[in-house]
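Following this message is one structure expressed as structure tokens.
Note that one protein chain of the assembly has been removed; the remaining protein chains are unaltered in position.
Up next is chain A:
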Amino acid sequence: MSAFQQKQAVTQTPGGHAAPGGGLYARDRAWHPAALTPPYKTSVARSPVRAPISFSTTLSEETGPVFTQDMLGPLDADLIHNYAKSPEGAIGPRIVVQGRVLDEDGRGVPHSLVEVWQANAGGRYRHKKEGYLAPLDPDFGGCGRCITDEFGNYEFRTIQPGPYPWPNGPNDWRPAHIHFSVFGRSWGQRLITQMYFDGDPMIWHCPIVGTIPSREGIESLVARLDMEATIPMDARVYRFDIVLRGRRQTLFENRMEGL
């Protein structure tokens, strides 16, 4: 199959597949955490020793799974109510987390699945293997998901999670955080990260935050309070944008880039 035929074979679909263009921009591995970060102890035995092998992305990395709105339930993006037995919902500071999924060129990434999970207001996770002494909230599960709109916007309604202690050093605590899993439009954009809250002093004590090499990188994961957007007498709004890898616009489809 020639490169031209390959171009014909992949068409833009409503599911949001990118048409074939250039490869994805290379990941800046000096910007991301290294695999081996000894202050985060579990990384010591779970980090590859050998260098990863590079190649320019192929169709396998430039396509990705498609998720559609009909997969979602009406309360999937409302963590205050999606596990609640009572109409009032979960206990804790009521917040809305809203933002955009963008690529490195600043373009919104539409139809992208965003999944979140978090502890409750007391820092307790609802998980079989978790036994922190802070109580579970019978009205809070801690999972949510949504799909970005045509401009890449997303929004969750939840309660602000509490900080929580974990067995790493003798007295390590996670800052308040929400875990994010994002798909984008291609497999090579797949990303899991965490969102932190502006002004939380715990951010600067955390070995997991500390795996990020630069202060600028850490700051990019800190959501900002958006008072203008805040809904009076209901919920404060935190704004958190997520940036996924961008993609080259190729002029020469069959050039052997990087190979």
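One rule holds for everything that comes next: contacts are C-beta pairs under 8 Å (C-beta built on N, C-alpha and C of every residue); 3 or more make two chains touch, one makes a residue touch a chain; residues count from 1.
In the analysis below, contacts and distances are computed from a predicted model.
**Student:** Determine which name in "Monovalent cation/H+ antiporter subunit D", "Protocatechuate 3,4-dioxygenase alpha chain", "Quinol:cytochrome C oxidoreductase" or "Sulfur dehydrogenase subunit SoxC" the UniProt entry assigns to the undisplayed chain of the complex.
**Tutor:** "Protocatechuate 3,4-dioxygenase alpha chain"
**Student:** Pick from A:112, A:148 or A:211: which residue touches the chain that isn't shown?
**Tutor:** The one listed residue touching the chain not shown is A:211.
**Student:** In the whole complex, what residues of chain A lie against the chain that is missing from view?
**Tutor:** These residues touch the chain not displayed: 1-3, 5-6, 9-11, 13, 15, 17, 23-24, 26-29, 31-35, 37, 40-50, 52-61, 63-67, 71, 73, 75-76, 82-83, 102-106, 115-118, 125-130, 141-145, 179, 181, 187-188, 190-194, 208-209, 211-212, 216-218, 220-221, 242-246, 253-254, 256-257, 259.
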